[in-house]
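In what follows, a single structure is set out as structure tokens and then discussed.
Just one protein chain is left out here, and the rest sit where they should.
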Amino acid sequence: MREGLFIAFSLFTIAAASGVVLSRNPVYSAFSLILSFFGLSGLYLLWGTTFMAMIQILIYTGAIVVLFVFVVMLLNLQVNKESSPNFLIVGISGAAVWFFSLIILRVLTQAIPNTLPAIPTDQIRTISKLLFTRYLWPFEVLSLFLLVMIIAIFAITRTQEIPHGGEKQ
Amino acid sequence: MDWMDLIVTAVKTIVIYLGMVQVVPIMLIVERRGAALIQDRPGPNRVGPFGLFQPIADVIKMMMKEVAVPKQVNKALYILGPFLVLFPASLVIAALPFGDFFTLFDKNYILQVANIDVGILYILAIGSLGIYGILFGGWASNNKFSLIGAMRSSSQIISYEIPLGLAACSAVLWYGTFSLREMVTGQEGTILSVLPNWGIFYQPLGFLLFFVAAFAETNRLPFDLPESEAELVAGFHTEYGPMDFGTFFMAEYMNMATMSGLMVSIYFGGWHLPWISDATLLQWLGSRNLVALIQVLTAVTKIAFFMLVFVWVRWTIPRFRFDQLMRLAWKNLIPLGLINLVITALVLYFKGAA
Amino acid sequence: MKFPLSITYWSHFVSVAMFSLGLLGFLLRKNTIVVLMCIELMLNAVNLLLIETSMRTNTPEGIIMVVFVVTVAAAEVAVGLGIVLNLYRMKGTVNLDHFKSLRG
Partner (left out) sequence: MDAFLPVGILFICALLLCVGLFTVKRLLGPRNPVASKLSVYECGVKPEGNARAPFKTGFYLIAVLFLLFDVEAAFFFPWALVYKESLAQGPGLLIAMLVYMGLLVLGLVYIFRKDCLKLN
């Protein structure tokens, strides 16, 4: 059953991810991105990291994609302004990437045992403790990084005084 | 897990889910009669005794109305919109505990859909997905009111998610666990045999923050800006038909129930009766399943009380303006949430040191 | 029932497929917002690989790495979309073909 779920989630994730790349309308791309992240969090659950699955939904699906959707809706682009990609290039590069990735996979997975991990019982606590002891300094730097980001974003967008008012002038 | 377990779990899940769905018709009549009571008028009293069958009439009316899909809409997302709101609202109830456990065929089953060890994160995470229905529905309607309503509504929801998260975080800090079940278990007993050992007495500020944020998260008055009819017609569901409106409504009531359940579990002792411990109850009643019944009744009563508060507040307090709303979230609630977190941490530290 | 391919294989498969899809989209799409989404896809592919390895070998470091990646991704999106908005304000489009002021 677990294997079946794995395959189902894997295929779902990949299908949604291809939706991101293939759909013309950026709103559909964002929607596919949500579905794809949902599938990923399912995979995380199956690997036993409930905490990371929740963080994936909380931050990626619940915040990052919201930002994408907001921007897409604020700009409200008319669909299909984009020149269509050269399908020959798409086909050839896609085939090449898949071919190489499958070879790499074949080589990679030969050495790896086919086992599911014995899930440690208190894994969230282990991670948290490690995060606040050995990785404390990177963690604090993270906060500094986010502070710099807040300032940077306001520096970037401060000049943006209502570029295109409600309707086109 | 064998087949018996699976069947019992499935039946339990379906029963809890149907119970949650029943909140909608009950709240329909309670809200209409409650509004009438507060505004000093009779309210709907024609259908059935005391108007009790009014929800049935309402639902039938909604079903029989015409479905008009406007021409300008983006069909796929327009149809998906209401369900994208209802879906997360249905999923969040999984982590709510309604009681300890019941015994069936010499086996114990918890009175909760799933004993998720990251329960509170689960509710916050899945609960935050509801805004996609609003965003996509509002955008797909291709109407100015809908779009502005959707942007406003989602700005409001995301702004109030942070105080909600901070308040929940203080609770996690206090109880030292993510699991709602363990939080409720930790609230058994009394403080100095005077007050029940409930979270509200340890986290009053946290409860206040949570309470305010819960109103904003569920789009209820005083924070129902997304559909402020004086400004935006009907907000993000301007272009939607009766049944889609019903779906949005259903999701709103289910979200209210979840938020009430969350408040009860974190701050009001969940299934515990005040001053009476489960062991005493078991001694009086003698049967595990009877105790479980009492626990479920207690939890449901507490949740029902908070639902009534939702209705009461709706008809008492006027609506906020959008800038007031944002100021309340960013200038007052978030700093207060951080202060609450620091106070809780300091109290725990000095308690540990003493 | 025994599957011919292992669970590890499926995780790697998803990871590689997502990464290549993201790379393809990154190279071929012209809409800057979609390009940023494709970067997110690539980051998530790597996250999946990190989590899978971390869980399989029972070392929590991988998950901590993912925590950092998530934060950096969030910041990257925030700044990236801010730049996109500014570009839109200046050029009236988000099509990458129109941004060639730096081309010599």
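Each chain carries a letter (A, B and C) given by its place in the written order, and its residues are counted from 1.
Note that contacts are C-beta pairs under 8 Å (C-beta built on N, C-alpha and C of every residue); 3 or more make two chains touch, one makes a residue touch a chain.
Everything numeric here is computed off the predicted structure, so don't read it as measured data.
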item: Displayed chains contacted by the hidden chain, counting the whole assembly; value: A, B, C
item: Option touching the unshown chain, where B:A114, B:L208 or B:A304 are the choices; value: B:A114
item: On chain C, residues whose C-beta touches the chain left out of the figure; value: 67, 70-71, 74-75, 77-78, 81-82, 85, 88
item: Positions on chain A contacted by the hidden chain, ascending; value: 45-46, 48, 50-51, 55, 58-59, 62-64, 66-67, 70-71, 74-76, 78, 119, 124-125, 127-129, 131-133, 136, 139-140, 142-144, 146-147, 149-151, 153-154, 157-158, 160, 162-168
item: Residues from chain B at the interface with the omitted partner, ascending; value: 1, 9-10, 12-14, 17, 21, 63-72, 79, 83, 86-87, 90-91, 93-94, 113-117, 121, 141-148, 151, 155, 158-159, 161-162, 165-166, 169-170, 172-173, 176-178, 233, 238-239, 241-244, 246-247, 323, 326-327, 330-331, 334-335, 338, 341-342, 345-346, 348-349, 352-353
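As a working rule, only the chains that are shown with their structure count from here on.
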item: Chain A and chain C: spacing of chain centres that average the CA atoms, whole Å; value: 6
item: Chain B and chain C: spacing of chain centres that average the CA atoms, whole Å; value: 34
item: Set of chain B residues in contact with two or more other chains; value: none
item: Residues of chain C whose C-beta touches two or more other chains; value: none
item: Complex interface listing, chain B residues touching chain A; value: 74, 77, 116-118, 121-122, 124-126, 128-129, 131-132, 135-136, 139, 147, 150-151, 154, 158, 161, 178
item: In the complex with chain B, residue positions of chain A that touch it; value: 27, 31, 34, 50-51, 54-55, 57-58, 61-63, 66, 69-70, 73-74, 124
item: Chain C residues within the chain A interface of the complex; value: 3, 6-14, 16-25, 27-31, 33-34, 36-38, 40-41, 44, 47-48, 51-52, 54-56, 58, 60-61, 63-64, 66-68, 70-75, 77-79, 81-86, 88-89, 93-95, 97
